[in-house]
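All protein chains but one are shown in place.
This part shows chain A:
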Amino acid sequence: MGEPRECPLQFHDFRPVEHARQCPRFTAILSRSTDEGIGAGELDTLQLELETLLAAASRRLRVLEAETQVLTDWQDRKGDKKFGKLAEPGIGATAGPSKLVTPSGSKPKKGKSEGKGAHGHGAGGSGHGPGRPKTKLPPPKITEYEFPEESTDTPRAPKNDTPSRFWASVEPYCADITPEDIRQLEEIFNSTEDDSEYYKVPPLGRHYSLRWAQEDLQEEHKEGNRAAAVGSKKGVQGNPAEVESMLRRGEGGSGSAETGEDGCPFGPLTQRLVQALVEENIISPMDESPMPDPVTKAGGDEISATSPRSHGKPFRLAREEMQKQEVRRSVRAKDVEVLEVYRRIMQARQKKRTPSKKERDAAWRILRERENLLKQLDS
């Protein structure tokens, strides 16, 4: 059996040995009743035939094991493959499911009437995404899998499969919405609830210049102490309170300016800048106390405000979309029926007889139903 190009499976011939043809003695014995029994002279031929059967069966067993292994490996690989690496093989003439593309689960079957009803689909689907003119898809292409079996393939002239790759990459954007997708949306939203803690800004704490100055002084003290210990001199004991006062003194004008204004964290330059900007109405007067948690409060409100809102909106959209999909699907089914009736009428006309009343009624009925569905879709 030949190897299909898309998959690594070798479709072996698993037909059982035709014992009627290849094992005549075996077959003959089978047809005998137990009373007749087997002649001792037949043992040799029987042995050979049984060996043939056993060889075939054990070969079948080995091949089955190998193929099952290939299938398992292939399934594992497919789970890991990123989307976009696959080439979408073309549509066969008959209906068939499209290839699995995302690891999250299978997509619903696409009716092949899509090809025929491309126009209807395009019209109905224009509000849903770029229409997929599947009629343009080229014949089946090779995939881009690398499988162990592929090395046994004879080298083939590289085909141009760019269009199929393109459509494969576009597919998730235009595909029908599934309950899976809705579940994923839910998951995403549930996870965003937990992000609110990230929005809290930690309190400012002491300004870095003060902190560094204090740390530097402490360093110096330590150095001094060490030197003092070595030189056995009496060291100056670093006193945190002293350090503070020293720092304050060191700060000089800027420090007094700060304390004077009740510990405003902004430096004088910044203050002047802010005042100037406020005067010119560029920025609104800011609250100059260290920012407690304005972001968290306001931001939290905002987010919690958006969250329930947005919680609802995509879901609603998704659900609406699903309903629309249902309707679209029934429209497509109706298209098929319309075509069927049309064909019948054409046949009747060919035979030079007017279509019967029944056919005409059926035609009108189907057309009207289709109209209704379309109206439902557009509403």
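By definition in this document, a contact is a pair of C-beta atoms (placed from the backbone, for glycine too) under 8 Å apart; a residue touches a chain by one contact, two chains touch by 3 or more; residues count from 1.
In this text, contacts and distances are computed from a predicted model.
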Hidden subunit of the complex - UniProt protein name among "SAGA-associated factor 29", "Histidine-containing phosphotransfer protein", "Gap junction protein" or "Tubulin epsilon and delta complex 1": "SAGA-associated factor 29"
Listed residues A:E67, A:E337 or A:E369, member touching the removed chain: A:E67
Footprint left on chain A by the chain that the document does not show: 1, 4, 6-7, 9, 11, 13-16, 19, 26, 29-30, 32, 34, 37-41, 43-44, 46-48, 50-55, 57-62, 64-65, 67-68, 71-72, 74-75, 78, 89-90, 92, 94, 96-100, 106, 140
